[in-house]
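Of the protein chains in this complex, all but one are displayed in their positions.
Chain IDs A and B follow the sequence of writing; residue 1 opens each chain.
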Amino acid sequence: MIIGEQKPLEEIKELIGDARKVLVAGCGTCVAVCSAGGEREAQILASALRLAFQVDGNSREVTEATVQRQCEWEYIDPLAEQVAESDVVVSLACGIGVQTLVERFPEAWIVPGLNTTFLGMPQEQGIWVERCQACGQCILGVTAGICPIARCSKQLLNGPCGGSHDGKCEVNPDIECAWHLIYERLRKLGKLELMLRFQPAKDWSVSRDGGPRRIVREDLRVLPET
Amino acid sequence: MSEANGYKSGSRLEKLLRAGHFVVTGELGPPQSADGEVICQKARLLKGKCDAVNITDNQTAIVRLSSIGSGIICLQEGVEPIVQMTCRDRNRLAMQSDLLAAYALGVRNLLCLTGDHQSFGNHPTAKNVHDLDSLQLIHMMAKMRDEKVFQCGDPIKGAEPRFFIGAAANPFADPFDWRPYRLLKKVEAGADFIQTQLIYNVEKFAEYMRRVRELGLHERVYILAGVGPLKTPGMARYMRDKVPGMEVPDALVERMEAAGRDIPKEDKEARNAAWREEGIKITVELIEQLRQIEGVAGIHIMSIEWEEGVGLIAERAGLLPRPTVGELEDR
Partner (left out) sequence: MSDNGFEPQITAFMCIYCGYMAADTAGALRIPYPANVKLVKLPCTGKTDPRYILQAFEEGADGVYVVACPVGNCHHVRGNERGYARVQRTKKLLDAIGLGGERLEMFFMSGGQGQAFADAAKEMTERIRSLGPSPIKERVNELTG
C-alpha cells in the first residue's frame, strides 16, 4: 500500500494561510491503514487545527470528512458540496488523492496534509517499510522476491557492494542489506546460480525516468479513445 | 600503437603487469577546491615511487576537483593516472561522454566503482544516480573498447576509448562466501585488474585468495592487494570498530598503541613520528606477507593525505626504483 506521514501542523497551517473555512479530507484506504490520513487522523487534525487557530486568537471553521478512497471519482463526488463551501481543502490522502480532488474540483484550492512517502507494508505495528519503487519492469523473479531497486540503498543489480556488513547496509545499521537478504534466500533455496548471472543495465524508460506513465486497457474501456 | 603487441590500452600499468612486474600503485585525493597546484604537488611526491596513481572520484561523496581533471594534471606532471569513476554521480550518458574525453586527453586506466553513498558526504540531500552499477559500468567500457559500440549498441564510428579496466574488491565485506563470486562476475564483465580494499587481516585475505584461485581468477585478472599505513592508534581503532567491511586485528591496534606509549603526551611531534614509523613498519611487513600469496600481482598503497608515505613504504619494502617505460620497451 501507499505509506504516508502527516506534515507538521505548522506547515499545514502555513498551507492553509488566511483561509477561513477549512475542510480536512481523509481517505479511508491506504493512508487510513497506515494511520496517517484516515477518518481518525482527519478528526484529530481538524481538532488540532481548531485548537491551534483558537490559541492564535484567530478561530476558523474547520470541518472534516472522510471518503473511502480519494483516488477515484465515484468516491469523491459526495464531497462536492463541502468542497465548494470551503476556502481550502487539506487532503490527508496520498498525492494521488490530492490530485484526484484537484482534477474533480478545479475551482477549489487543495493542499496536501501528508507527505506521501513510499510503497510498502507494515513490518510490525507502528513500523512501515519500503518494498517497491514501481520501476515498471519487475525483477523479483531473479532476486528471490526481494527488491534491490527499493531496498538496496544504491539500487544495485549485481550483488552486494563492499559496504555490506553483518547483513546491514553501509548507509545505516537500521537498514538490512537487500543483497545480503537475496543472497541468503537464494542460498537456502539452492538457487545461487541466479545471482551469478550478469544483470545487464536496467531499462529505466519504463520507470518514472521515461516520463509520466499510463496504462491503457482497451478491453476495459467504455469509450474508445478519440 | 596500443593495439600492436595485443595491449588493450597500452598503459604503463598494463605493460608492466603483462611483463610480469610486481606493480605498485598509489592514490591521490583531489582537493576540495579549484586549486590545481595541490594536485601537481601531490603528483610530484608520488612520481617515481609507484607505477600509476589512483585519482579518487568525489571520495566519500565529498565534492572535489574531478578525477578526470585531476588525472589530466597528473599526466602533465608525468604521472600515470588511474581515473576512478563511481556510479553515484553520473548516468550512462555522462559516463560515456566523460570517459571519451578522458581517453582523448590521454587517460588510459580506469577504475569502476559503485561509490560511497551520498549520505556520508557533504551533500547528503543530493539525488544519487546509480543508473548503472559497477559491473554494468565495467561491461559498458569493455564493450566500447572491444566491440566498438556505445552502451545502447550503436557503433562508435571514430576512435573508441581503450581503457585498461579496473574494479575494486572488498574481501572483508559480507557475505564472505560470496566475495570470490563477485570477483568472478567482475572478471566476466570485463575487468582487467583488481584493487582490493585495505588489508590488515592477511590470514582472511589468504583464504579469500585461495577461493579466488579455485575459481581460476588469478590467471584471468591482475590482483593488486590494497595496503595503507595506520597513522595513529585512534585511526586503527576507528577502522577496526567503525568502518564496515574493514578488519583490523587487535594485535595491530596494540602495536600502534605500544609505539607511542613511552613518549610523553606533550611531545606530540615525537609521538606522531613514532606512530607513523610503526604504521610504515606494519605496512612493509604486510606487503612482504602479501607478496607471498599466489595470485597477488602488485600492491596498491593507499596513503590518504600522506602522499610521502607511498615512497617511504615502497622504499622500505624494496620496491624502488620503479622500472621505466623505456626499460620496458627495451625488453
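By definition in this document, contacts are C-beta pairs under 8 Å (C-beta built on N, C-alpha and C of every residue); 3 or more make two chains touch, one makes a residue touch a chain.
Only a predicted model underlies this, so the values are computations on that prediction, with no experimental measurement involved.
In the whole complex the chain that is left out makes contact with A.
The missing chain, though absent from the display, is touched by one residue of A:Asp56, A:Asp77 or A:Glu103; that residue is A:Asp56.
When the full complex is taken into account, the listed residue touching the unshown chain is A:Pro8, out of A:Pro8, A:Pro78 or A:Pro173. Not every partner is drawn; the one left out touches chain A at residues 8-10, 40, 43-44, 47-48, 50-52, 54-57, 59.
Throughout what follows, only the chains that are shown with their structure count from here on.
For the pair chain A and chain B, the distance between mean C-alpha positions equals 41 Å. Of all residues in chain B, only 87-88, 92, 114-117, 119, 128, 130-136, 139-140, 151, 168-170, 173-175, 178, 181-182, 184-185, 188-189, 197, 244-245 touch chain A in the complex they form. Taken together, the chain A residues at the contact with chain B in this complex read 153-168, 170-172, 177, 180, 183-184, 195-196, 198-202, 204.
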